[in-house]
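Got a structure for you, written out below as C-alpha cells; questions coming shortly.
Here the complex is missing one protein chain, while the rest keep their positions.
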Amino acid sequence: MPKPEPKLITFEIDGREVQAPEGQMLVDAAKMGDVEIPYFCYEAKLGQPVGACRMCLVEVEGIPKLQTSCSTPVKDGMVVNTKSDRVKQAQNAIVEFLLVNHPLDCPVCDKGGECPLQDISYGWGPGRSRFIEPKRHFEKPVALSPLVAIDRERCILCYRCVRFSQELSEDYQLVFLERADHTFVGTHDGHPYVAPFSGNIIELCPVGALTSQAYRFRARPWDIEDAGSICTLCPSQCNVKYTTRDDNKVVRVLARDNEDVDDGWLCDKGRFGYQAIHVPERVTRPMVRDGGELRPVSWERALSEAAGALARAGDRTAALVGGEATNEDGFLTQHLLRGVLDSPHVDSRTSGVLDPQQQAVLAQPDLTAKVSDIEWAGTVLVLDTELVDESPILDLRVRKGVRRNGLNVIVATSRPSTLDTNARALLRFAPGAGEALLAALAAAVSGQGDLEDLSGRAGTSAEILRGAAELLQEPGPVVVLWGERLSQGERGRQAVARLIDLARQLNLSGTEGAGLLEVPRGTNARGLREVGCVPALGPGLDTATRAGKSAGEIAASVPGEVSALLLVGADPLTTHPDRGMWERALDRATSVIAFADFVTEGLDEHADVVFPAESEAEKDGTMTHPDGRIQRVRQAIARPGEVRPQWSVLAELCERLGNPTGLLSGAMVSERVFESVPFYEGITLAEIGGKGVRWQERDGAARLPRVELPVGELEIPPRATAEGLRLGTGPSIWSNRVVEHSPLLRFLLPEQVVELSPEDGERLGLRTGDQVSVSVDGTSVSGRAFLRSDMPPGNVFLIEGTRTDNATALLNGKPRSIELLRAEETSPA
Amino acid sequence: MTDSPRGNGRSLRESDPLLADRIVGTPEQQAAARPAVAAGWDEPADIEKAPATIPDLSEVEVPPALKAEIEAHMAKYPNVRSAALPSLEAAQRVHGWCSPEALRQVAAVMRVTPAYLSMLATFYDMLNTEPVGRHYVYVCTSVSCHLRNAQALAEAMKAAKQEGDDVNVREFECLGACDMAPMANVDGRFIGPIDPSEAPEVLAALREGRTPLPGRGLGDEGFRLPWEGES
Partner (left out) sequence: MAVQEVRVLLDNIDEPGLNHIDTYERLGGYQAMRKALTEMEPDEVLAALENSGLRGRGGAGFSMGKKASFLPKGSMDKYLCCNADESEPGTFKDRLLMQKNPHRLIEGIIIAAIAAGANKAFIYIRGEYVLQADVLDAAVREAYDKGYLGQNILGSRNDVDLVVHRGAGAYICGEETALLDSLEGKRGNPRLKPPFPANQGLYNGPTLINNVETLNNVPLVIAKGVDWFKQFGTEQSTGTKVVSVSGNVQRPGNYEIALGIPARDLVYGLAGGPPPGRKIKCWFPGGSSAPVLLEEDLDRPYSFEAMAEAGSMLGSGAIIVVDDSVPIVSVALRLAQFYRHESCGKCVPCREGTNWTVKMLERIDTGDATPMDLEIMAQVQTNIIGNCLCVLGDSMAMPIGSMIEKFRDEFVEHIERAREAKDRLSVELGTYAEPADAVA
C-alpha cells in the first residue's frame, strides 16, 4: 500500500482555528492548536484506539454524546470543545473513578515525577475523592518476569501493555485475566512474560505499575539525566536514551523514537544490556601476557609492546574488525594496516569474499531500500534471515506493515521463521541453497529457465515458487530483506549475482520505495565496508591497490604468512566459522593484539596485548545503518578505570610506528572519515544530529560512480544434497556477550538446541529434551533436541554463538551434512 | 501469533538460582503461593517456568477425539480463532475443567498461545479455571428470581452439597428462566420452580447418576408450569 499524502484541513477547537492532517485523531490534532486533551489508553504507536479509559472525552458540535477524541478523526469544519462544563464534569468523573482503586503512594513510586496519572489528576481531577470504602490491596511489586515487575494496585487497565504483547510483538503472552472489576494483567498459569521485546511495556505504562527490575529504586526522576545515542548491539541501530546518574553510571536505557529507524521500540538486549557496563569482570586496564598470563600493566608498556610487535610483523600483520566498531575505529584500523604497516589484510566480515564490482552495485542509492519502505511496500521478501534474531526491530516493522497496510510477506528461509504466521508464501529451501532459490525465483518471475530443475536444486517446489512469484509481481514496491549469510558461503559471489539479477528483473532500482536491504551480521557492517575494512576495498569502496586476505584466508594462511593479528573488537572463536581452524591460526600468530571489553576464552589463551575497549555508552563516533543512514554514537558516561578512546589508541600506534595522524579529537577523526569517503563528503556531526542522515539522500551521493545492474550468463547453481541431514545454523538474539555479562539477562543466554523434524526425530529415536550430539566430519557439538512440527524433514538447525557447543565449530563456508546425530549416553533427567 | 525465537526458553531458576531468590523469593516462598491458570492478583510469575509460548504438537499429548473435535470447530469458521470458545468447552468436557494442561492441548492444536486461551477461560462464567466439579448446579439469583425467594434455594443447594460431591453449586446471573423462578440450571437442564426443601433430592440424584426431579425440567415430556392452563 503506497504511503498516502496527508491533506490539511481546518477545524475549530476551543474557539481557535487549527490546521491538521485530515483523518488525524482529535487528541493529536488538538496539539496543533496547543490544546492538551488528557488521555491514558491512547497510543498512536499501538494502532487502533480502544477507547477504554474514557479520559479523552470532548464535545463535538452536532453530536449529542461526548466523543472520545482518541478515536475521532478530524474533519474539515469540525467544531470541538474541550473546556465546556460537560467535558469538565466528565473528566472529573473519570479521574475520580480511576482513583477509586489507585493507591496514593506517589512518594515511593518509581513513576513519581514522570507519571501521567499524577499530572492528569492535578490538571483535570476533582481534587478530592469521595470514595471511603477500603481500596483493593495486593502484594506490592511482584515479578512479571526476571526483567519486569508489576504492581497491580497501581494498574489502571489501560490496555497498553497487553496490546503491545498481542498486536505489536504478537508474542501474545501478556493478557487480561478475569472480568469486570476483577480484571488484571497477567500471563498463563503464572509463567513469566519472557519475549524479545517485553521491556517496551515498561515505557508504555502510564502509571507506576510496570517497572524495570534493574531500574527500580535505582534513581528518582530528578537526580538523573538523559543522553541520546544509538544502540550498537545489532544492525537495527535503534536510537536510545541513556539515563545516567552522577555522569558515570547508566541506570536505564529508553527508546528515542525515530520512525526512520526503530519506531520507538527496543529489544530487551538493547534495553537491559547496559548492565554489562558496570560489572567487575569488565576490562578497564591494559594487559599484556606475562609468564603465560594476562596481567594488568601501564599504558606505556602495553603500547610499546603492541607497537613493537606490529613493527616486527609489518606487512605480515592482519586485522579483524568486529561489527560493533565505529566508522572511525574501522577507518583508523585500515589506515594503520594499509597506510602504516603496508599490509592489505583487513576484514570486517566473518567469512566469504566481497566482489568489488558487486559491492559497487549493491551500494547504488536507488537499489537500497530504507527502513520505512518496509511498511509501505506491496510485498516484502524475507530472504535467508531470521529478523527477530538478526535485526529484531525490523521484525516489528514487517508485522506493522502486515497489520496496518496489508503488506504481503514472503518468508524464504531454511528454518521455520517467527514470521511464518504473517506470511502469504513460505519458501523453505535447503540450508545454504540460497543461490539456487534465487535462480528458481527469478525463473518463476521471468518465465524463463528450467523452473522444475532449479527449484529441485534449491530443495523446494516449483508450485510454491510460482505463488511467490505472483506476489512479487502484484502492484506495489518490493523490498527484499536479505541476510548477509547469503553472500558468505563459498558460492557467495554467485548467490549475490543471482540476488542482483532478481533485483533487475523486478526493476527494484527503477521503482520508488522498492529495493534491497541487507541484514548484515555486524552492527556497523555497512559502515565498515564503506570506510575500507574489507580486503578488496579501500575507503569509499575504491578497489584497493593490493587485494588482501579475507578473514577465512587469514585463518587458513600458511605459517609465516600472517604473524601479527590485530583484533579490533573481534572474537573469531565465537563469531567466525570453522572454530578449529581459527584456534590453529591464533596459535600460529606470533603476537595477538586485541581491543576488548571482556576477556573471552580466545583472548585468555592467545592474546599477548589487550587494550580495554569502551562500552557502547562511553564511545564517540559514527555508524552507518544498513540502509545508509549515518548515525552518531555519543558518549553518555565517563570511561571507567583507565579506558581510553579506541581511536586515540590506534592513532597512538600509528604515531609510534613513525606515521603520526595529527588527529587530536574524536570529532577530527569523524571529519577525516567524511573526507576520505567521497560519498560521505561534506557531512558534519551537526548535520547528523539526533536522527542521522542517509548519505544517499545528499548531493554527495553523486560521487559514488554510477553502475548499471549487470546482465549476462549466470552459473547453474549446484544441487542441494538430498541424502543425510543438512546442517543449518544461525545466531540467537540472545547470543551476545552483553547478555552473558548482564546479571538480569544472563538467564536468556542460549544453550545449544538441536532442532529437527518429528519425522527425523522418530527415525533416530529422539524426543524433545534429549541431549544429543551432532558431528560433522569429526567435529561434534552437543545440545538439547527439539522436535518441531513445522520443520521440513532432512534439515537440522543449531545456534551460532552459544558459549559452549557453538555451532560455528561445524561450519566451513560450504553446505554441510551431518554424519552422526545421536542421543548422548548421559541424558540428564 | 509468533513462536519464541531461537535459544530462548530457559527459566531464571535454572540459570541463576540466587538472582531468582532475590526477584521472586526462594523456592519455598514460591511453593507457598503456586499460581493457577489465572495466577491471582498477589501472585508473582513463577520463575521456575519457561515462558508459555505456542506449544508444539510434538510435545503435547492430545486425546484424538478432542483433537478431532477442535479441528472440526476450526473448519467451521472463516477465522480459526472463532473456534476458541467451542474448543475450550470441549476441553472442559474432557478434562473436567480448563486446567493448564487442557489449555495447552487446545493451544497446540489451534496454534495459539496458552495465554490467549486463559484470557478467554477467565472471562466467561461457564468456563472453570479451577477444578470445581464436573456437574454444575447454577441457581439463578438475579432480580426476578430474587423476588421469588431464590436466595433461600441457593442456600439450600449449597447446604445440600456433601463432601466429595463432584458438583459446582453456585449462584448465577439471570438464566432466562424467570418464569420458572426459583429455578436452577443443572448440567444444562432448566428445572423450576424448585422448593428449597427439594434441594437435597437434586444433589442426591446427581450423586447417584439419576435425572433430578424428572418431569420438572424445561423440555421434559409434558412439562408445564403449575399455573399454566388454569386461568
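In this document, chain identifiers A and B correspond to the written order of the chains, with residue numbering beginning at 1 in each.
Just so it is clear, a contact is a pair of C-beta atoms (placed from the backbone, for glycine too) under 8 Å apart; a residue touches a chain by one contact, two chains touch by 3 or more.
Just so it is clear, the structure is predicted and the values come from calculations on it, not from any experiment.
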Touch as defined at the start, partner being the missing chain; which of A:Val35, A:Met78, A:Cys115 or A:Ile156 qualifies? A:Ile156
Residue among A:Pro49, A:Gly378 or A:Gly602 touching the omitted chain: A:Pro49
The listed residue (A:Ala30, A:Val60 or A:Ile94) that touches the chain absent from the view is A:Ile94
Pick from B:Ala65, B:Val94 or B:Val143: which residue touches the chain that isn't shown? B:Val143
Logged for subunit B, residues touching the omitted partner chain are 76-79, 81-86, 88-89, 119-120, 123-127, 138, 141-144, 146-148, 172-179, 181, 185, 188-190, 218-219, 225, 227-228, 231
Logged for subunit A, residues touching the omitted partner chain are 49-55, 57, 65-66, 68, 71, 89-90, 93-94, 96-98, 100-101, 130-133, 156-157, 159, 176, 178-183
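Here is the rule we go by: only the chains that are shown with their structure count from here on.
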Go ahead and note the Å separation of the Cα centroids belonging to subunit A and subunit B. 43
Residues of subunit A defined as touching subunit B within the complex: 136, 138-139, 142-146, 152, 169-179, 184, 186-196, 213, 386, 388-389, 416, 418-419, 421, 730-735, 743-744, 746-751, 753, 758, 761, 768, 786-789, 799, 802
Of subunit B, residues touching subunit A in the complex: 1-8, 10-12, 14-16, 19-20, 23-24, 34-39, 41-47, 49-53, 56-59, 100, 103, 111-119, 122-123
